[in-house]
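One chain of protein is taken out of this complex; the other chains stay put.
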Amino acid sequence: MSTSPATFPATERPWTLPSRRRVGMFCLIAAESAIFVIFLVAYIFYIGKSLTGPTPRQVLEIPIFNTVCLLSSSLTIHLAVRALQRGKTATFKLFWFLTLALGAIFLFGTGREWHRLIYSAGLTISTNLFGTTYYSLVGLHAFHVLAGLLGLTIVMLLALAAKVTEEHTEHVDVFSLYWHFVDVVWVVVFTTVYVVGR
Amino acid sequence: MSSNSVPIPDAIDSTKPTSGEAWLLEALHEWVITVDHKKLGIMYIVAGLFFLLLGGLEAVIIRIQLLVPHAQFVSPEVFNRMFTMHGTTMIFFVIMLILFGFGVYLVPLMIGARDMAFPRLNAWGFWMSTFGGLLLYFSFVGGDGLYGAGTAPDVGWWAYAPLTSRAFSPGHSTDYWTVALLVSGFGSVAIGANLVATILSMRCPRMTLARMPLLCWLYLVMGALLLFTITPLTAAQLMLMVDRYLGGHFFDTQAGGSAVLWMHFFWIFGHPEVYVLVLPAFGFVSEIVPVFSRKPIFGYPIMVAATVGIGFISLSVWAHHIFTMGMASYSNAFFVLTTMAIAVPTGIKIFNWLGTMWGGKIRYELPMLFCVAFLFQFLVAGLTGIMLGSAPFNWQLNNSYFVVAHFHYVIVGGILFAILGAFYYWYPKMTGRLLNQTLGLWNFWLLLIGFHLTFDFMHFAGILGMVRRIYTYEHGRGWEFWNVVIGVGTLFQVLGLSCFVFNLVWSYFQGRPADRDPWDGWTLEWATASPPPEYNFSVLPEVKSARPLWDLKHPEDPDWKYQ
Partner (left out) sequence: MSQLSSTLFAAQMSPTNIFAPSSTPADSIFRLSLFVLAVTGAIFVVVFSMLLYAAVKFRKREGDQAEPLQIYGSANLELAWTVLPILIVMVLFLSSARVIHAIQDARKPDGANEVTVVGHQFWWEYRYSQYGFVTANELHVPVSDQIHPTPTFLTLLSADTDHDFWVPRLAGKTDLIPNHPNRTWIDPYQTGLYLGQCAQYCGTEHAKMLLRVYVDSRADFDHWVKAQQQAAQLNAGMSPGATQGRRVFERTACINCHAVAGTIAAGRFGPDLTHLMSRDTLAAGAAPNTPENLRAWIQNPDTIKPGALMPAMNLNDKEFDQITAYLLTLH
C-alpha cells in the first residue's frame, strides 16, 4: 500500500486552525466559570436564609475603589498587549507593571475589608450562612486574582530581563484573557454580593 | 561504555544500555519523564487496569457477603467501605483512566498530529489522576477512624450530606474521598482541555472537522463536557472541606444549610459524568463496527449531531437521580421530559450502528464480537433507563437493585465491552502483536455468561424490593435465590477478566506479530508502523474524506466522490 505525500495546490484555501493556546485558555476559563457558577448558586440560594446575624446590609461596605482598580487593570493589560504587538517594549513594561500594581491593590483592599469584617463586624466563615457563602465566593475570586498576580509577576520579571519581545504577543494576549476573565467574574460577584444580595 | 571509545574528547556517550540494571533504570526513567502521548496513553491504561483489580476485589467481597441473609463474612463497617470504594474506584480510576488512555493515544494518530496540543499537561494530568487514586487507597492505612486504625471512606460514592459532616463522619475517611477526587479532578479537567485543544488545533492539513473519524468527535464532546462536569463536583467538594475544616455551613442543616443542595450539585456532576464515560465507548464502536462490517458508518452527519445533542441534553437531566427527594411535581415532570428526550439521540445511534451492519459483510473477529454484544446490551440498558426516567416508576425502583442492575448494564455490558473491543482492535497498533485468539474467546464467553447471570437477574431483586447499599438482608423477602445467581455470575466475570489480563501480558511476549494494518482499517493510525515511531508519521496520506485509507485502497470508488 503506497502513500503519496499530500500536495497542496496553490489555489487551495490556506489551512488555518485555531491557536491551541487560545483554545486551551478558553477551556480553562470555561471550567473555572463552572466552578464560580456553583459558588454563585450557593450564595444566591442562601440569601436571607441565615438563622442568625449579621446580615449583609449590616456589615458590608461597597468596595468601589477596589473595583475601579481591578477593572482599570483590564484596560492597562489590554494596552500592554497592544504595545507589545507594536514592538514598544518599554510601554509594555509600564502598562504591565500598572496591571500588576492595580491587581495588588485590589487584593490588599480585600484583605483590609476582611480584617474589618472579622474583627469589627464579627463576621467569620463559620458565623452563619452569609459568612460561609460570602467568604467562600469572594475568597475563591481573590485566590484567582492571586494566581493571576503570580503569572503577572513572572512575566514582569522576564520582561525586566529583556526576555519578552514582540514575538511573545500571542502568549501575553492569551494570558490577558485569563486576567479579563477574573475581572468579569468580579463584576458578577460584585453585583450579586454587594448589589442584589444586600 | 566509556567516552574513550568516542573520537571527540569530552563528548557524552548517550548510547542506550541494552541489558542489566542500567537498562531497567533507563527504561523507568524514560517512562517517568515522558510527555509522549503514546507512552502516556499506555500508562493511563495500565493504571486503570491496576485499579480494576482493586475495584474488582471489592465487588467480590460485596457479593460474598450478600450470598446468604445475615452472613458475617465482613462487618457492616467494612461492607460500607467496600461499596463506597468499589463505586469510586471503578468510575474515577478505572473507566475514566482507561478512556483517557485510549483518547490520548489514538486522537493524535487519527488526526495526523505529532502529539497532543499540550504534551506536558498530558503528563501532569496522568500523574495527578494516578496520585489521586493512590491517595484514595492510602485511606485504608492513613484515615484515622474511631480507634486510630486506618479507615477508607464509607459514605457511598455520592457522599451525601449531612452524612459527610464532621458530626456523622469523624476522622479523616471522608477527607480522603474528597481530596483524592479533588486532585484527580484537576487532572481530568486538564485532559478535557487538552483533548479539545488537540482536536481543534492540531489536525493535519485538509482534515476538516467533517473528515475527522467519529471517535475524535466523541472525544471532542467528551473533552468539552469534562470541563463542565468535573468542576461542579470540585466546587461542591471545596464547599464540603469548608464545612468540615473551617466551620462552614454549606450543607449544615442545623444552621439552616441544605442537604438538598449537595444532592443537586453532585448530580449536576454525576449525570454528565456518565456521558463522559459512555461517549468514548460510542467512539470505539463507531470505529470498529464499520471496519468489520466493511461499510462506512451509516449517517456520519447525524451521528455527529446526535453526539453534540447528547452532550447538551446531558446537562439538563440530573435530577432524575433524585426523583425521590421531594421536588415539586412540575420539577419532577420537567426532568422526566429531558430524560426521555436524551433517549432520542441515543436511540438514533443504535439505529445507525444497525444501519452500518445492514448489507455489510461482517467479520466476527474479537473486536466485533465485543461490539455486537455491546449493541444488544446497550439497548437493554437504555430501555431500563427509560423505565427509570418515568418518575413514578422511579419512586419504586430508585435505590433498589434495579438501579444497580441498570447502571452496571451500561457500564459493564456497554462501556466495558466496548473497551474490550477497543483493546482487541488497537492492541496490535500499540504493541506490534495481536492478542491471542483462544484466550480472547474464553475472555468473551466467560464474561458474557457471567455478566448476564449477574446483571439480568439483579433486576428482579430490585423489583422484589431489595434496597441497595445494605450489608445484609432479611429472610423471607424472596431475595435469596437472586443473590446466589448474582454471586455465581460474579465468579464467571472474574474468570473472564482474568483471561483478559493474562492475554494482555502473554501476547506482549508471545503474540503473533502484527503489521501496520492488521484489520484493513481506514483511519490514519493504520498508516504508520505498529507500534508507531515516536514522531508518529514520516509521511501523511492525503486526507480528502473521513476514510483516507479507503480512498487510497479503492481509487476507483473513493469516499470523496460522494461527499
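Read from first to last, the chains carry the letters A and B; within each, the first residue is number 1.
As a convention for this text, contacts are C-beta pairs under 8 Å (C-beta built on N, C-alpha and C of every residue); 3 or more make two chains touch, one makes a residue touch a chain.
None of these values were measured; they are calculated from a predicted model.
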Exercise for review: Could you tell me which shown chains are touched by the chain that is not displayed?
Suggested key: B
**Study point:** Residue among B:V179, B:L379, B:I449 or B:V488 that touches the chain left out of view
**Key:** B:L379
Check your understanding: Taking the entire complex into account, which one of B:L337, B:L441 or B:A529 touches the absent chain?
Key -> B:L337
Study note, to complete from the structure: The one of B:W127, B:F393 or B:W506 in touch with the missing chain is B:F393
Exercise for review: Could you please point out the subunit B residues that touch the chain left off the display?
Suggested key: 75-77, 80, 154-156, 160, 162-163, 168, 253-254, 256-260, 293-296, 298-302, 324-326, 328-329, 332-333, 336-337, 340-341, 343-344, 347-348, 350-352, 354-355, 357-364, 372, 375-376, 379-380, 383-384, 386-387, 389-400, 463-474, 476-479, 554, 557, 559, 562-563
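Note that in this section only the chains that are shown with their structure count from here on.
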Check your understanding: Roughly how many whole angstrom separate the Cα centroids of subunit A and subunit B?
Key -> 33
Point to revise | Complex interface listing, subunit A residues touching subunit B | key: 1-8, 15, 17-20, 23-24, 27-28, 30-32, 34-35, 38-39, 42, 45-46, 49-51, 124-126, 128-129, 132-133, 136, 140
Check your understanding: Which residues, counting only subunit B, touch subunit A once they are in their complex?
Key -> 117-118, 121, 189, 192-194, 196-198, 200-206, 223-224, 227-228, 230-232, 234-236, 238-239, 242-243, 246-250, 255-258, 261, 265, 268, 517, 527, 539-543, 549, 552-553
